[in-house]
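For this view, one protein chain was removed and the others were kept in their places.
Up next, subunit A:
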Amino acid sequence: MSQDFILETRNLVKAFKGFTAVDDVNLKIERGAIHALIGPNGAGKTTVFNLLTKYLTPTDGSLLYNGRDITAMKPAAIARAGIVRSFQISAVFPHLSVLENVRVALQSREGNSFHFWKPVKVLDRLNDRAMELLADVGLADFASARTLDLPYGRKRALEIATTLALEPELMLLDEPTQGMGHEDVEVVADLIKRVSAGRTILMVEHNLQVVSRLADRITVLQRGAVLTEGDYATVSADPRVREAYLGVAADEPAAPQSRPASVEALAPEARA
(Lines give C-alpha, C1' and ligand atoms only; values in the text may rest on other atoms or scores of the structure.)
Protein backbone atom coordinates (compact mmCIF):
# COMPACT_ATOMS: atom_id res chain seq x y z
CA MET A 1 0.00 0.00 0.00
CA SER A 2 1.31 3.40 -0.88
CA GLN A 3 1.74 5.86 1.95
CA ASP A 4 0.37 8.92 0.22
CA PHE A 5 -2.05 10.48 2.68
CA ILE A 6 -4.05 13.49 1.58
CA LEU A 7 -5.31 14.21 5.07
CA GLU A 8 -4.11 13.35 8.52
CA THR A 9 -5.36 14.25 11.94
CA ARG A 10 -2.97 14.10 14.86
CA ASN A 11 -4.42 13.57 18.30
CA LEU A 12 -7.55 15.45 17.41
CA VAL A 13 -9.65 16.40 20.43
CA LYS A 14 -12.88 18.34 20.75
CA ALA A 15 -14.38 18.96 24.16
CA PHE A 16 -17.71 20.69 24.69
CA LYS A 17 -17.90 22.04 28.22
CA GLY A 18 -16.16 19.06 29.71
CA PHE A 19 -17.82 16.50 27.44
CA THR A 20 -15.29 15.05 25.01
CA ALA A 21 -17.04 14.52 21.68
CA VAL A 22 -13.85 13.69 19.78
CA ASP A 23 -11.16 11.99 21.77
CA ASP A 24 -7.62 11.73 20.47
CA VAL A 25 -8.47 10.75 16.90
CA ASN A 26 -5.70 9.94 14.45
CA LEU A 27 -7.08 9.55 10.96
CA LYS A 28 -5.07 8.94 7.84
CA ILE A 29 -6.97 9.31 4.61
CA GLU A 30 -5.23 7.77 1.66
CA ARG A 31 -5.23 9.76 -1.55
CA GLY A 32 -7.71 8.48 -4.12
CA ALA A 33 -9.55 6.27 -1.66
CA ILE A 34 -13.14 6.22 -0.51
CA HIS A 35 -12.87 6.24 3.25
CA ALA A 36 -15.94 5.65 5.38
CA LEU A 37 -16.41 6.93 8.88
CA ILE A 38 -19.03 4.90 10.70
CA GLY A 39 -20.25 4.52 14.22
CA PRO A 40 -23.42 4.81 16.26
CA ASN A 41 -25.39 7.99 16.61
CA GLY A 42 -23.56 10.52 18.72
CA ALA A 43 -20.18 8.87 18.16
CA GLY A 44 -18.73 12.19 16.99
CA LYS A 45 -18.67 11.70 13.21
CA THR A 46 -20.25 15.03 12.33
CA THR A 47 -18.04 16.71 14.90
CA VAL A 48 -14.99 15.26 13.16
CA PHE A 49 -16.26 16.71 9.88
CA ASN A 50 -16.78 20.06 11.56
CA LEU A 51 -13.22 19.96 12.84
CA LEU A 52 -11.74 18.95 9.50
CA THR A 53 -13.46 21.90 7.82
CA LYS A 54 -12.88 24.23 10.77
CA TYR A 55 -16.56 24.81 11.43
CA LEU A 56 -15.38 23.95 14.91
CA THR A 57 -11.99 24.71 16.38
CA PRO A 58 -10.16 21.70 17.77
CA THR A 59 -9.53 21.73 21.49
CA ASP A 60 -6.28 19.99 20.79
CA GLY A 61 -4.39 18.27 17.99
CA SER A 62 -3.63 19.22 14.43
CA LEU A 63 -4.80 18.75 10.86
CA LEU A 64 -2.46 18.08 7.97
CA TYR A 65 -3.63 18.43 4.40
CA ASN A 66 -1.17 17.39 1.72
CA GLY A 67 1.47 17.51 4.46
CA ARG A 68 0.65 21.12 5.29
CA ASP A 69 -0.69 22.14 8.68
CA ILE A 70 -4.14 23.63 8.16
CA THR A 71 -5.19 23.74 11.81
CA ALA A 72 -5.26 27.53 11.85
CA MET A 73 -7.06 28.04 8.53
CA LYS A 74 -10.57 29.47 8.22
CA PRO A 75 -13.44 27.39 6.83
CA ALA A 76 -13.75 29.29 3.56
CA ALA A 77 -10.00 29.07 3.00
CA ILE A 78 -10.09 25.34 3.60
CA ALA A 79 -12.83 25.01 1.01
CA ARG A 80 -10.78 26.96 -1.50
CA ALA A 81 -7.77 24.79 -0.74
CA GLY A 82 -9.75 21.78 -1.95
CA ILE A 83 -11.56 20.23 1.02
CA VAL A 84 -15.26 20.62 0.35
CA ARG A 85 -17.98 19.21 2.52
CA SER A 86 -21.62 18.40 2.31
CA PHE A 87 -23.90 18.51 5.31
CA GLN A 88 -25.93 15.92 7.16
CA ILE A 89 -28.98 18.09 6.71
CA SER A 90 -29.45 18.75 3.03
CA ALA A 91 -27.66 22.00 2.28
CA VAL A 92 -29.03 23.77 -0.75
CA PHE A 93 -30.09 27.32 -1.49
CA PRO A 94 -33.86 26.77 -1.54
CA HIS A 95 -34.96 29.92 -3.36
CA LEU A 96 -32.29 29.79 -6.03
CA SER A 97 -32.99 27.70 -9.09
CA VAL A 98 -31.29 24.35 -9.41
CA LEU A 99 -28.96 25.78 -12.04
CA GLU A 100 -28.16 28.80 -9.86
CA ASN A 101 -27.25 26.52 -6.97
CA VAL A 102 -24.48 24.99 -9.01
CA ARG A 103 -23.55 28.27 -10.59
CA VAL A 104 -23.01 30.03 -7.30
CA ALA A 105 -20.52 27.28 -6.46
CA LEU A 106 -18.73 27.66 -9.79
CA GLN A 107 -18.71 31.40 -9.22
CA SER A 108 -16.57 31.07 -6.12
CA ARG A 109 -13.67 30.10 -8.37
CA GLU A 110 -14.20 33.10 -10.61
CA GLY A 111 -12.79 36.45 -9.63
CA ASN A 112 -16.03 38.40 -9.89
CA SER A 113 -17.94 37.62 -6.75
CA PHE A 114 -17.52 41.12 -5.35
CA HIS A 115 -18.55 42.80 -8.60
CA PHE A 116 -21.74 44.53 -7.58
CA TRP A 117 -21.75 46.85 -10.57
CA LYS A 118 -21.96 44.10 -13.17
CA PRO A 119 -25.17 42.52 -14.39
CA VAL A 120 -25.86 38.99 -13.31
CA LYS A 121 -25.74 38.06 -17.00
CA VAL A 122 -21.94 37.84 -16.78
CA LEU A 123 -22.49 34.59 -14.93
CA ASP A 124 -24.18 33.03 -17.96
CA ARG A 125 -20.85 31.84 -19.23
CA LEU A 126 -20.87 29.37 -16.34
CA ASN A 127 -24.15 27.84 -17.49
CA ASP A 128 -22.61 25.20 -19.76
CA ARG A 129 -20.38 23.87 -17.02
CA ALA A 130 -23.27 23.98 -14.56
CA MET A 131 -25.46 22.02 -16.97
CA GLU A 132 -22.72 19.42 -17.35
CA LEU A 133 -22.55 18.98 -13.61
CA LEU A 134 -26.33 18.73 -13.38
CA ALA A 135 -26.32 16.12 -16.13
CA ASP A 136 -23.70 14.19 -14.16
CA VAL A 137 -26.04 13.82 -11.25
CA GLY A 138 -29.16 13.30 -13.36
CA LEU A 139 -30.69 16.70 -12.77
CA ALA A 140 -30.42 18.17 -16.26
CA ASP A 141 -34.19 18.25 -16.65
CA PHE A 142 -34.63 20.19 -13.43
CA ALA A 143 -32.20 23.01 -14.16
CA SER A 144 -34.80 25.78 -14.06
CA ALA A 145 -36.86 24.36 -11.19
CA ARG A 146 -36.90 26.12 -7.88
CA THR A 147 -34.74 24.08 -5.55
CA LEU A 148 -37.32 24.20 -2.78
CA ASP A 149 -39.64 22.09 -4.93
CA LEU A 150 -37.20 19.23 -5.51
CA PRO A 151 -37.82 15.93 -3.77
CA TYR A 152 -35.36 15.11 -1.01
CA GLY A 153 -33.26 12.63 -2.96
CA ARG A 154 -32.72 15.08 -5.76
CA LYS A 155 -31.71 17.80 -3.32
CA ARG A 156 -28.95 15.52 -2.09
CA ALA A 157 -27.88 14.88 -5.66
CA LEU A 158 -27.86 18.63 -6.27
CA GLU A 159 -25.70 19.07 -3.20
CA ILE A 160 -23.18 16.66 -4.67
CA ALA A 161 -23.20 18.52 -7.98
CA THR A 162 -22.64 21.77 -6.09
CA THR A 163 -19.78 20.24 -4.15
CA LEU A 164 -18.26 18.88 -7.34
CA ALA A 165 -18.39 22.32 -8.91
CA LEU A 166 -15.49 23.30 -6.69
CA GLU A 167 -13.49 20.40 -8.08
CA PRO A 168 -12.47 19.34 -4.61
CA GLU A 169 -9.47 17.14 -4.07
CA LEU A 170 -11.10 15.83 -0.95
CA MET A 171 -14.85 15.55 -0.65
CA LEU A 172 -16.46 15.11 2.74
CA LEU A 173 -19.96 13.66 2.57
CA ASP A 174 -21.99 13.54 5.77
CA GLU A 175 -24.60 10.81 5.42
CA PRO A 176 -25.33 11.36 1.74
CA THR A 177 -28.03 8.68 1.66
CA GLN A 178 -29.72 9.50 4.94
CA GLY A 179 -33.49 9.53 4.76
CA MET A 180 -33.62 8.20 1.23
CA GLY A 181 -35.73 5.46 -0.24
CA HIS A 182 -34.07 2.33 -1.54
CA GLU A 183 -33.89 3.48 -5.17
CA ASP A 184 -32.42 6.87 -4.35
CA VAL A 185 -29.80 5.19 -2.19
CA GLU A 186 -28.71 3.14 -5.21
CA VAL A 187 -28.58 6.19 -7.42
CA VAL A 188 -26.53 8.22 -4.95
CA ALA A 189 -24.17 5.33 -4.25
CA ASP A 190 -23.57 4.94 -7.98
CA LEU A 191 -23.02 8.64 -8.22
CA ILE A 192 -20.45 8.68 -5.42
CA LYS A 193 -18.62 5.80 -7.03
CA ARG A 194 -18.56 7.67 -10.31
CA VAL A 195 -17.37 11.00 -8.95
CA SER A 196 -14.71 9.34 -6.80
CA ALA A 197 -12.55 8.98 -9.89
CA GLY A 198 -9.56 11.24 -9.49
CA ARG A 199 -10.42 12.41 -6.00
CA THR A 200 -10.54 11.32 -2.41
CA ILE A 201 -13.79 10.88 -0.52
CA LEU A 202 -14.37 10.72 3.19
CA MET A 203 -17.95 9.84 3.97
CA VAL A 204 -20.09 9.25 7.01
CA GLU A 205 -22.57 6.55 6.12
CA HIS A 206 -25.00 4.47 8.11
CA ASN A 207 -26.14 2.22 5.32
CA LEU A 208 -23.68 -0.64 5.60
CA GLN A 209 -24.56 -1.98 2.20
CA VAL A 210 -23.40 1.28 0.71
CA VAL A 211 -20.30 1.20 2.89
CA SER A 212 -19.42 -2.32 1.87
CA ARG A 213 -19.84 -1.45 -1.76
CA LEU A 214 -17.97 1.82 -1.83
CA ALA A 215 -15.45 2.06 0.94
CA ASP A 216 -11.84 1.06 0.49
CA ARG A 217 -11.24 1.68 4.13
CA ILE A 218 -13.43 2.10 7.18
CA THR A 219 -12.86 3.83 10.48
CA VAL A 220 -15.27 3.00 13.27
CA LEU A 221 -15.84 5.71 15.80
CA GLN A 222 -17.37 5.12 19.19
CA ARG A 223 -17.86 7.70 21.92
CA GLY A 224 -15.46 10.01 20.15
CA ALA A 225 -12.60 7.53 19.87
CA VAL A 226 -11.47 5.23 17.08
CA LEU A 227 -12.70 1.74 17.84
CA THR A 228 -11.11 0.01 14.91
CA GLU A 229 -10.06 0.54 11.34
CA GLY A 230 -9.65 -1.59 8.24
CA ASP A 231 -11.44 -2.84 5.16
CA TYR A 232 -15.04 -3.98 5.29
CA ALA A 233 -14.30 -7.65 5.94
CA THR A 234 -12.01 -6.84 8.85
CA VAL A 235 -14.24 -4.27 10.43
CA SER A 236 -17.47 -6.18 10.07
CA ALA A 237 -15.91 -9.28 11.57
CA ASP A 238 -14.90 -7.38 14.67
CA PRO A 239 -17.25 -8.34 17.49
CA ARG A 240 -16.78 -4.94 19.15
CA VAL A 241 -18.19 -3.26 16.06
CA ARG A 242 -21.27 -5.42 16.02
CA GLU A 243 -21.73 -4.74 19.68
CA ALA A 244 -21.36 -1.02 19.21
CA TYR A 245 -23.96 -1.10 16.47
CA LEU A 246 -26.47 -3.48 17.93
CA GLY A 247 -25.94 -2.88 21.59
CA VAL A 248 -25.63 -6.63 22.06
CA ALA A 249 -23.05 -9.13 20.87
CA ALA A 250 -24.84 -10.37 17.79
CA ASP A 251 -23.91 -13.49 15.96
CA GLU A 252 -25.34 -12.51 12.61
CA PRO A 253 -23.24 -13.27 9.58
CA ALA A 254 -21.11 -10.33 8.64
CA ALA A 255 -21.22 -10.45 4.87
CA PRO A 256 -23.72 -7.85 3.71
CA GLN A 257 -24.92 -9.88 0.74
CA SER A 258 -26.34 -12.51 3.01
CA ARG A 259 -28.71 -10.20 4.86
CA PRO A 260 -30.09 -7.67 2.45
CA ALA A 261 -33.24 -6.97 4.39
CA SER A 262 -31.59 -6.25 7.71
CA VAL A 263 -29.01 -3.81 6.48
CA GLU A 264 -31.23 -0.79 6.91
CA ALA A 265 -32.18 -1.97 10.35
CA LEU A 266 -28.54 -1.90 11.37
CA ALA A 267 -28.50 1.84 11.05
CA PRO A 268 -29.10 3.19 14.53
CA GLU A 269 -30.59 6.38 13.15
CA ALA A 270 -33.19 4.39 11.24
CA ARG A 271 -34.16 2.57 14.40
CA ALA A 272 -34.28 5.63 16.59
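Please note the rule applied: contacts are C-beta pairs under 8 Å (C-beta built on N, C-alpha and C of every residue); 3 or more make two chains touch, one makes a residue touch a chain; residues count from 1.
Here, contacts and distances are computed from a predicted model.
Colleague: Just by its UniProt name, which of "Branched-chain amino acid ABC transporter permease", "3-oxoacyl-[acyl-carrier-protein] reductase", "C-type cytochrome" or "Iron-containing alcohol dehydrogenase" is the chain not shown in this complex?
Modeller: "Branched-chain amino acid ABC transporter permease"
Colleague: Would you indicate which residue among A:67, A:94 or A:151 is in contact with the undisplayed chain?
Modeller: Spelled out, the listed residue whose C-beta touches the missing chain is A:94.
Colleague: Which is it among A:63, A:123 or A:244 that touches the chain not included here?
Modeller: A:123
Colleague: List the subunit A residues touching the unshown chain?
Modeller: Its contact residues with the unshown chain are 53, 55, 74-77, 79-80, 84-87, 91-96, 100, 103-105, 107-110, 112-120, 122-123, 162, 166.
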